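Presented below is the structure to which this report refers.
The complex is shown incomplete by one protein chain, all other protein chains being positioned as in the whole.
The chains carry the letters A and B, assigned in the order they are written, with residues numbered from 1 in each.
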Amino acid sequence: MEAFIRGIGNISPQPTFDNSAFLEDVREYNTARLQSIEPDYKNYIKPIQLRRMSRLLKMGVTAAGMCLHDAEVEQPDAIITGTGLGMMEETEKFLNGILDNGEKLLNPTAFIQSTHNTVGAHIAVMLGCNKYNLTYVHGPVSLENALLDSLMCLSERPSDKVLLGGIEEMTEAHFIITDSMGFWKKGPISNLDLLKNKTPGTIAGEGASFFLLSREESPQNYGQIRGLSTRFNPENQTIAVNHIEDFLAAHKLNIADIDLVILGLNGDPASDAIYEPVTGYFEGKSTMTWYKHLCGEHYLASSFALWLGARILKNQKIPGIIRLNETPKPGKIRNIMIYNHYKNIYHSLILVSSC
Amino acid sequence: MEELTEKLKKEIIEVLNLEDIKPEDIDVDAPLFGDGLGLDSIDALELIVLLEKNYSIKIEDPKEGRKIFTSVRTMANFILEHQKK
Partner (left out) sequence: MAERVFVTGIGIICAIGKNTGETFASLRATRSGISHLSILDSIHRDTLPVGEIKLTNKELGALAGISDPDMFPRTALLGLIAAGEAVKNAGIDPKDNNFRTGVISASTVGGMDKTEINYRNYHLGAPYNNFVLTHDCGDSTEKIAVRLGFRDMVSTISTACSSSANSIMFGARLIRHGLLDRVLAGGTDAMSKFTLNGFHTLMILDKQPCRPFDKNRMGLNLGEGAAFLVLESEKALDGRIPLCELSGYANANDAYHQTASSPDGFGPYLSMSQALDSGRLKPADIQYINAHGTGTDNNDLTEGIAIERIFGQHIPLVSSTKPFTGHTLGAAAAVEAVISILSIKNQMVFPNLNFHEKMDELHFEPLKEMITGKNLRHVLSNSFGFGGNDSTLIFSAC
């Protein structure tokens, strides 16, 4: 099952929504919470709709619009989104209303916009799109599940154009709670020096990344998604290298075919230890890169990685800020492997290749 | 009446987050829903909450709401009637 990436739209803690640039200008954060750099939504959404949209809804709808514009597609044939925590801000608003007012005088708008499928549904209403519409909500593999469904749709209907999106937000309240639980780095930090900081925890992120997938060849395509694999590992076994080797074998590839690897290292020593066998495996053979210092850690972070892979393939350029090693690979960057794990329980692997 | 309609206009703008609209932009007799301000059924529900919160008037049937919210003036009339009781 394969698909070309025809269009992209990405709102993240880096200046990524402007497609003309590619991480030349990188935002440094000295806090453990990375917040999205957002466009002026008035340029993208009518005031009558904008007025009551939550932040994540604005981000999602706008990133989707940017993606469709980039792909020069007006109407997708499927809208498939993934989100882990869903519409946090609206959920908090409604919940606080219940707790503060004893279940009285509550505002319906917050409830309506708290449902996980809000972004996908809104996109459908705004486009008048009656086609297949789904939202996946399984934490760290929400994007991968949505991607799998997208690939299945394209296999069932090869002429389809599928709009795939990953959206996730971090709110102030949720950051404070999770910070008190030890999720995030403490003290003065810089996201750009994240790997040098060996204290426990990582940095929090968020974002909205959309992709227009199709089976149609075009010089506009960024790249081709050629493979996807997830593993569920609740027994906490050591599986990453085995997972990669099985994948390569199944796709009749060997390690020499992988020009570049994008790893989900996040600066938390316990989590990053899981990547050690992987970096050992690729050392000296492939260029290794990472991305969570740019977008932060969140359930949909792999959508940022997919954006990164697509941009690298199209631009045939590796931004210095993401490099982990200096292994040079002369010639064209053909195959990129994106590898991510969450608590060693969920592992995901995406192979994206040049067209 | 005029004091109430002016107050209502401000409250409607605030509750429905009509950021780009000022009270003087709203005509007291213009339809709030459909073509007028372009409000919808979710806005109607928010106005029902507004009536309860700010005027202690509870509307049980949302269909009743549609008639009351025809315009700012009909809203004001409804409030004045209920406050007499």
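One rule holds for everything that comes next: a contact is a pair of C-beta atoms (placed from the backbone, for glycine too) under 8 Å apart; a residue touches a chain by one contact, two chains touch by 3 or more.
Remember, it's a predicted structure, so these values are computed and weren't measured experimentally.
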item	value
Omitted-chain contact residue, chosen from A:P15, A:P39, A:G65 or A:P108	A:P108
Candidates A:T230, A:N266 or A:S302 - the one touching the absent chain	A:T230
Residue in contact with the excluded chain [from A:A32, A:L68 or A:L85]	A:L85
Residues of chain A (touch criterion as defined above) contacting the omitted chain	1, 79, 84-86, 91, 94-95, 98-99, 102-104, 106-108, 111-118, 120-122, 124-125, 127-139, 141-142, 145, 149, 152, 155-156, 177-178, 180-181, 230, 232, 234
Missing-partner contacts on chain B, residue numbers	40-42, 45, 48-49, 61-62
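Operating definition for what follows: only the chains that are shown with their structure count from here on.
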item	value
Geometric centre distance via CA averages, chain B-chain A, whole Å	42
In the complex, chain B residues that touch chain A	16-20, 38, 42, 45-46, 49, 52-53
Footprint of chain B on chain A - complex, ascending	47-48, 51-52, 105-109, 112
